[in-house]
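Okay, handing you the structure first.
Of the protein chains in this complex, all but one are displayed in their positions.
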């Protein structure tokens, strides 16, 4: 399905504030960028670079006063995500080098501390895809989706204790549990069609059976029509806006629409 | 100046033909992509990846029959290119690692065979920017710009002999002469505002005084308002369409327009 | 000074256990590998790759039974580390792309939670090198170096509270405090000449004034004669042995000797 996915962010800065955005999607697996635009108001100098993970990052200094950024893309997306029960666990010696990084603990995903919980949830499953499925189901049923119960510093260990959180926390917990079973897992942020309420979204991918599979513990069923903005180890790597100073977020609009073709 | 730069290519394929395009510009030094679109007709699966040099490449199989690709971008471009007479030559031990590759000979730039000519042209200049300027001037005055005198296999050594060629040949010769003086040089392809006749264009960059400088031996004076599509060692690396099989080019349109803002 | 730096590790595995080592130093800034050896007993298949940070990693499956790995290198090292009081803070927009990753929080360095402490320690210093110096001094005097007070899951926030730890904890806290001041900081593991008691060591580097500087809060004075084995965001990235399963460490010897030349 062809989607239009966009967001518009309105800031107020009391002084010039350096910022790194990750707001330009790239064509990649399951998505093709047909057109896109990226508008700053007022216009200021901005530089784009590619980070360690291949994400496009935009670096700028937001000037004092009001500032808006608006990005929108027309994207051909896959209607279905790959689902493959039984896809086997790959032992570490058989993993490609590029995924090994995603076995390690990270800021919000302390996989070194969640091994016991992971075994309780998924120990009875066949190693691999079915374990990740069991983790997703457990999170979906045991963690309450509730705004305002977590914040930018909440980690998977805390979510496992509080049993509350939002999409970002669900993803962190899923990632940490996978890694504690030696399954590579990475964070994804982007857009999801018909997300309700509409917002930027976070989910995760796990590497089993020789490929990355999409998992989203906030959803009861697998859903496609996603637009990825960035991949990383966790939210520290894929913040859509990392600001180095104080910046007031005045308003943010996010939309995803089907485009009839 | 804000430019709209685009091209539309019409192919006819007698059988399915794999192809790699480099038709999506990236934001980078001196250019910011404000919006862009990339349209295939008919729609076929296409994958984008980043090559060794950081260029965006699109891989697809062109189906049998008629096929069109159309890309267009709105780009904020620098009106002036950096010009810095006297910028010094950097000895090899002082160059950053990332530019060392551009000292080596390549398919169309046999710098190992042009040392004598380079010394004749630029031996009297101060090492660095002034040598590259002298090389550009020499090419501009000594090589005749003439369509139909060269082809896809013409190299710098041949152009130095024939004294005829097009923008691609001018760039190759400039690059080869620079490298034979141990000045890193790389090929650039893209758009140039008010190029006459309008077409996709090729020029080169040389690394002196600690940065890359733009040089274009087809022009009498330095000119900005360029949109880079790809960087590489020479035309082998930056072909805007590399086809693996027979493909009939039916028509190609290129345009660059100023956008009033 | 030319050093011989080596380690020998003796494991016992009850079943075949995948493992990733980072035990081969590379030539780099301040160190030149004159010779080295890497011996496994028994010999088993082993593959080497380069990780995201450029570290050499060795991947193998340790077989059931006793297993030894022994690596030793003759290294020309710098006797002095660069010390440059007053080296200025670089605002985020002026940092090279390659260091931006080291501004972000990570598993053991929750810089997002230590901003207040960093300001108390270094708020009165000139931004840059002097702030990092103040952080080092504070850690050196306020944190007690004590074995057995921390473990593999101890993070900078915990060390800031407990005021106890070992070299790894000292480095994590230094890194986290630097990042909370928007100074890029990274973890280094390797050897230090005349460390007492001798062991593998950890310290950190901070990026100010346009280069990485070495800091070691376990030492009262700056000391050179270091051999780096690996760089990373924190200990999660630079574990000298990451094991995926149970492995009994039987014995470990580390030595660093001056070589007369």
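Here the chain labels run A, B and C in written order, and each chain numbers its own residues starting at 1.
Convention: a residue touches a chain if its C-beta (ideal position, glycine included) is under 8 Å from a C-beta of that chain, and two chains touch if they have at least 3 such contacts.
Just so we're clear, the structure is a prediction, and the values are computed from it rather than from any experiment.
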item: Partner chains on view for the chain not depicted; value: B, C
item: Of C:27, C:116 or C:211, the residue in touch with the unshown chain; value: C:27
item: Touching residue (missing chain; options B:10, B:59, B:140 or B:257); value: B:59
item: Chain not shown, touching residues in chain C; value: 26-28, 32-39, 43, 46-48, 50, 54, 58, 74, 76
item: Where the unshown chain meets chain B, residue by residue; value: 18, 20, 49, 51-52, 57, 59-61, 91-93, 97, 100-101, 103-107, 109-110, 112-113, 152-153, 182, 236-237, 242, 244
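We adopt the following convention: only the chains that are shown with their structure count from here on.
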item: Category of the chain touch graph - line, ring, star, complete, other; value: line
item: Cα superposition of chain A on its sequence copy chain C - rotation in ° rounded to nearest 5; value: 180
item: CA centroid of chain A to CA centroid of chain B, Å; value: 37
item: Chain A: positions in contact with at least two other chains; value: none
